[in-house]
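Would you mind keeping the following structure in view while I ask a few things?
Only a single protein chain was left out; the remaining protein chains are all shown in position.
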Amino acid sequence: MKSLKTFTIGGVHPEENKRSANAPIQQLSFPKQAIVPLGQNLGAPSKPIVKRGDEIKTGQLIAKGESFISANLHSPFTGKVLKIDDLLDSSGYRRPAVVIEVGDDVWEEGIDTSAALKREISDDKQSIIDKIKANGIVGLGGATFPTHVKLMVPDGKKAEFLIINGVECEPYLTSDHRLMLEKGEEMLIGIKILMKALSVDQAIVGIENNKADAIKHLTELAQKYEGISIQPLKVKYPQGGEKQLIKAAVNREVPSGKLPIEVGCVVTNVGTAFAVYEAVQKNKPLIERVVTVTGKAVRKPSNFMVRVGTPVQMLLDAAEGLPENTGKMINGGPMMGKAIMSAEVPVVKGTSGILLMKKEESRRKTPQTCIRCSKCTTVCPMGLEPFLLAKMSRLERYEESEKERIMDCIECGSCQFTCPSHLPLLDYLRLGKQRVGQLIRSRK
Amino acid sequence: MNEVLLFALLTLGLLGTVAAVILYFVAQKFKVIEDPKIDLVDDVLPKANCGGCGFPGCRAFAEALVKSADVNKSIDGLNCPVGGNDVMKDAAAILGLEVQEQDPLIAVIRCNGSKANSPAKIDYDGPSTCAFAHNLYAGEGGCPHGCLGLGDCVASCDFDAIHMNPETGLPEVNDKCVACGACVKACPRGIIELRPKGKKDRRIFVSCINEEKGGVAKKNCAVACIGCSKCFKVCPFEAITMNNNLAYIDPIKCKLCRKCVEVCPTDAIHELNFPPRKKKPEVVENTTEKESVPAASSDNKNETQA
Partner (left out) sequence: MMNQFTISGSPHVHGEESVSKVMYTVVLALVPAVLVSSYFFGLDAVRVLLIAVLSCLFFEWAIQKYIIKGPITITDGSAVVAGLLLAFNVPANLPWWILVIGALVTIGIAKMSFGGLGKNPFNPALVGRVFMLISFPVQMTSWPVAKPLFADAVTDAVTGPTALGLLKEGIDAGKTVEQILSDPNMPAYLDRLTGNMSGSLGEMSAIALLLGGLFMIWRKVIDWQVPFSIIFTVFAFAGIFHLIDPTYYIDPTFHLFTGGLMLGAIYMATDMVSSPMTITGKWIYGIGIGLITIIIRLWGAYPEGISFAILIMNAFVPLINNSFKPRRFGVKAVSK
């Protein structure tokens, strides 16, 4: 095994709690009614092209991504469009969504639904990107950035490395881990496809060494695939952050305010690599993903293959119900996930897990005064001073916080995690980032 | 006299004199020539430095007034909401101009989603700032337009004119309001509006800004405007407009006839400081209810519970 690499500045070690690491991925049954939000990707929401009463098939395009940063959306089910209405999603607001009455599963023609492995990559560069775009692939690590946009390397830049994020540094979550174990081969083909699309000959899969089985499994498989290497990494949060992963894997630092392509890197998640395989080799759109259902009180922590649009309630039922003393429901992991308001919220492309917190873990401890211990500064992976930025936000001194590089904050939550005074540092940082963003836009 | 003392006195005295002379010449050289009218105007301004006029502080406003008077020969469009007509008249007199009387304004809270009307479905745990909560979710009551109740407006007020009522969880505006507009800017949901104070402080307004469909809005809040258009139809003065399932009463066209208040099925239209009415039994029921609340907090004019 190679020596363990990691990123250099900051980082914390939250309890891992990977309770569902040994639960194989199960296919979840279909709901009676599905809610498919239109804004499932970063950037502009997709524009619906179906209307009320339309009969639709599984895999059929139901909404188009029209602007540059946007993605297509396909029907995850066969059935009838009941309505297009504003419904509660994980953002905490009611947003436009297509409501589908689910019937028998009939796939759109031209989609290969067999499990047979297709190794040979027959498409050329452009047709790979076209297929990825047509099938609505977005980054499945959580940010849901449209993948085809990422693959279009701007003029004058050259991608040297494809870095695959198998870090899964969020505590509790195991969806990527299970996917690596169960769909390893498909994923490696997906990586090969991405390498072809980017014309790079080196791909590095970064995996934290708490997933020894996945590292072993993929290292064996990867011997057949030229150019793909598996890089075990030391466990440290937030290693799954794009910039931190690049630093850990190839020791390059993405300049402040720039994209990874600046240092010749493109980063995608392992789940995305699998989705790319399915999109390019099987012409299958992104309509399902692996979701972990976990939490300290969950009776049966599991990993499910879930169709997008399935209400969270279905997942909870499959994990033997909502534990009685649940105080908080989180879409995602405990460090960066978003608390959701009810179990009616549907699973979307960016849902990597549903985490249930016990009542006693749910509420924060009472904030005390800052004792200037500088722990937040020490753990910040971006080398910022969270205490200072939070204070500036509170005092509405946004110009100053911009100079202190508040926009570099990746919202990983390490500062708030470590603060002995339990201060809501990240809350204020987020607010500050939003306001500074407005300021910057207003200058243009 | 002690020699040392004398020496010290002389040295310090000399140093002081030299410094004074230097200071004098520096002051002469860097003297800023300013229109004396700016000082005069500045003197009559309220010195609240609230920014309600749109300028950073009273001094800047005084400069703007003098400049406008010099260039345009009028100060129309410039107004000090804090000082009101009196101050503007004084300022105009200094500048030798006339000023138009303007209706005094007051901040009005257009949400009645109190804890009773819009019960909390979830429990918010985080910093007490509406700006952050607004980014996080729709609100404890579930209304994406409603008051979050965390008091950004209260924090923004320099005049001690807006306070949270712990019982309703809503802010209330009192007499001290000078309509500087700070709370209007602070509210991330745009609930607060500056409206004319009205004759005898009488005002009628729609206390809701929810643009969702009636059913959805009503599910989250018992007193939401459901966009039924009844008030729109009944208004004899065309003061009410309907937009996105929401009624809005134009305060200038409104003649305070109170017909809309009677027809509103969800009590979303509020009337303030009117005498109790006598007709119709079902309305009487309403009135008694509305009467009881201002009586409870008699000295501060209850904005939210008309």
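Just so it is clear, A and B label the chains in written order, and each chain counts residues from 1 on its own.
Heads up, the rule we're going with is that a contact is a pair of C-beta atoms (placed from the backbone, for glycine too) under 8 Å apart; a residue touches a chain by one contact, two chains touch by 3 or more.
The shown structure was predicted, so the numbers you read here are calculated from the model rather than taken from an experiment.
A.B. asks: Among A:G206, A:G271, A:P285 or A:G337, which one touches the chain that has been omitted from the display?
C.D. replies: Residue touching the chain left out of view: A:G337.
A.B. asks: Thinking of the whole complex, not just what is shown, which of B:L95, B:I122 or B:V216 touches the missing chain?
C.D. replies: With B:L95, B:I122 or B:V216 as choices, the missing chain is touched by B:I122.
A.B. asks: Touch as defined at the start, partner being the missing chain; which of A:P31, A:G65 or A:G92 qualifies?
C.D. replies: A:G92
A.B. asks: From the list A:Q33, A:T219, A:N283 or A:T377, pick the residue that touches the absent chain.
C.D. replies: Missing-chain contact among the listed residues: A:T377.
A.B. asks: Among A:R94, A:K150, A:H177 or A:K243, exactly one should touch the missing chain; which is it?
C.D. replies: In the full complex, the listed residue that touches the missing chain is A:K243.
A.B. asks: Can you name the residues of chain A that touch the chain not displayed here?
C.D. replies: Residue positions of chain A that touch the missing chain: 9, 12, 14-15, 92, 171, 243, 247, 252-258, 263, 322, 326-330, 332, 334-342, 355, 357, 361-365, 368-375, 377-378, 380-385, 387, 404-405, 408, 411, 413, 416-422, 424, 426-427, 430.
A.B. asks: Even though one chain is hidden, which residues of chain B still touch it in the full complex?
C.D. replies: Within chain B, the residues touching the omitted chain are 120-126, 132, 136-137.
Here is the rule we use: only the chains that are shown with their structure count from here on.
A.B. asks: Going by the contact rule set out above, which residues of chain B touch chain A in the complex?
C.D. replies: Against chain A, chain B makes touches at 121-123, 125-127, 129, 131-132, 135-138, 142, 144, 212, 216.
A.B. asks: Across the complex, what residues on chain A touch chain B?
C.D. replies: By the definition above, chain A touches chain B via 86, 88, 91-94, 339, 341-342, 362-364, 424, 427-428, 430-431, 434-435.
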